[in-house]
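Got a structure for you, questions after.
Omission of a single protein chain aside, the complex is shown with its protein chains in their original locations.
Chains here go by letter, A and B, matching the order in which they are written, and residues are numbered from 1 within each.
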Amino acid sequence: MNLCTDQLAMLLASPGQLISISNIASDPLVSAMVDEAATYPMNFGRAEEIYLLAPDLVLAGQYSRGNAVEMLERLGVPVLRLPFAQSMQDVAANMRTIGAALGRDRVGEEMAATFETRLTTLREDVATPLTAALYSANGYTTGEHSLSGQILLAAGFENIATRAGIPYGGVLPMELLIMAEPDLVITSQPYPGASRSEDILKHPAIATLRSHQRRATMSDQQWVCGTPHVLAAVESLVADRRALQEASE
Amino acid sequence: MSVLSLKDFSVTLRDRSIFEGVTLDIQPGEFVGLIGPNGAGKTTLMRAALGLIASEGDSSLAGLSAQARARAVAWMPQAREIAWPIPVENLVALGTQARGGAADTDATDVAMARMGLEPFRGRAASRLSGGEQARALIARALAQDTPLLMADEPIAGLDPAHQISTMSVFAELAQEGRAALVSLHDLGLAARHCTRLILLAEGGVMADGMPEAVLTPDNMARAFGVSVWHGQTDDGPVFQPLEVL
Partner (left out) sequence: MSRLFVILTLGMVALFVISLVVGPAQIGPVDSLVALVAGDGSPLTLIMREIRLPRAILAVLIGGGLGLSGAALQGYLRNPLAEPGLIGVSSTAALGAVVAIHAGLAASLSLGLPLAALAGALIGVFLVLGFAGSQGGSLTLILAGIAMSALAGALTSLVLNLSPNPFAASEIVFWMMGSLADRSIVHVWLLLPFAFVGAALLVSQARGLDALTLGEDAAQTMGINLSRLRLVLVVGVACIVGGSTAVAGAIGFVGLVVPHILRPFVGAQPSRLLWASGLGGAIMLQAADIAVRVILPERDLKLGVVTALVGAPLFLHLIYKTRRGLA
């Protein structure tokens, strides 16, 4: 019933074990597994449709569809609420939790272990970390207590938000972003259709700031959920960092 | 050279003929009173002659451009609208600007003096009494300095002293070689001050000429349904409607 649990379940379940996933898992903007998602029946997170599927277990996100999830629990359907991944440890832990819940402890453990190993290889000690800022619509930035903040740290960047005193997430005025002179500004991927909120990402001041930088965007597919796809985001950021460091040498 | 000439002039409003076939000619030096019962079309005649509403036939003013008309005639509508509390002095000056240039202070002062407005110079025009507003608006029209002045019931609502002095101002204008066409309900003042009267009734001009020739008992009975009393003083005729017939 949740984009992130859907993806982990698709990766971990044995064939036939997973009977339905949420419609969001088929949205190419946010889901990294659209092709896989197409092979499963879709639900819209409504209590009655899920109840009628008579599942042995419902996987839900910590905050997702509160009313529907409560209803299902009242109706006696077992629900596993998976906490939202805010760190790399959470990602691995969630893999193990879902693996266990699906009775595939070994597959879950394997995936978590692979994830941890690859992450360790990607992490390197950076003597002088470059600075980066995550910047999305309406000037919203994300601090280190978040998955995207952790991705940034893992790739060897210092987060501007931390300097600005934003631990979780909040609005960073454009003026402060520019004063901080980050080495890299990572913007969110624009949604289809225009909006004034996203205009800020095209603001000339930001463009000037980024004119001598590499372009980097957070693609929600890789950044939103604690799945192995996070590693792809880290990998590409590491490549950006190396390129930047080479350019400055 | 006439200042206004109408030829076979007619107005129809919503399929109803207001008047038909009016032909008249006003020369410099004339103070013409336009009289007639309520609904006879006095206001309509003047507005149509100015080209403010549609008409048939010829009017020497209706075809002019807005700028040319502003130099040919000044018009004082019956609704005495003063939208903003602008000083009397500035209000009168609007008349001088209507000719297309900057405000002319001398012409403004002359017009204000004529209407006895000096005491009100800096006062907000929209906050004056009705009579004072009427005088300010007449001064505004005077300041436009046109060969012809047209006014719709300019003395309605004025006290007797100001009615008489206002009529005298129009008469003076005529003596100076300008002309005035003024609609009036007070037949006594019309008889005494106008050089010529036009009686509009029964869908056309019923009578047109010297006041004595127009204000005959016959005409008064036909147009207004009243009997009248005529007298003569050294200063001119006295005319008084007496009773409804």
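As a convention for this text, a residue touches a chain if its C-beta (ideal position, glycine included) is under 8 Å from a C-beta of that chain, and two chains touch if they have at least 3 such contacts.
If you're wondering where the values come from, they're calculated on a predicted model, not measured in any experiment.
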Identified contact with the non-displayed chain, of B:42, B:114, B:140 or B:162: B:140
Sole contact to the chain not displayed, among B:3, B:18, B:98 or B:169: B:98
Interface residues of chain A (partner: the chain not displayed): 137-139, 171, 173-176, 178-179, 181, 191-200, 203-205, 208-209
Hidden partner interface residues of chain B, rising order: 47, 50, 52, 66-67, 69-71, 73-77, 79, 81-87, 90-91, 94-95, 97-100, 124, 137, 140, 144
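Here is the rule we use: only the chains that are shown with their structure count from here on.
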Centroid spacing, where centroids are CA-atom means, of chain A and chain B in whole angstrom: 85
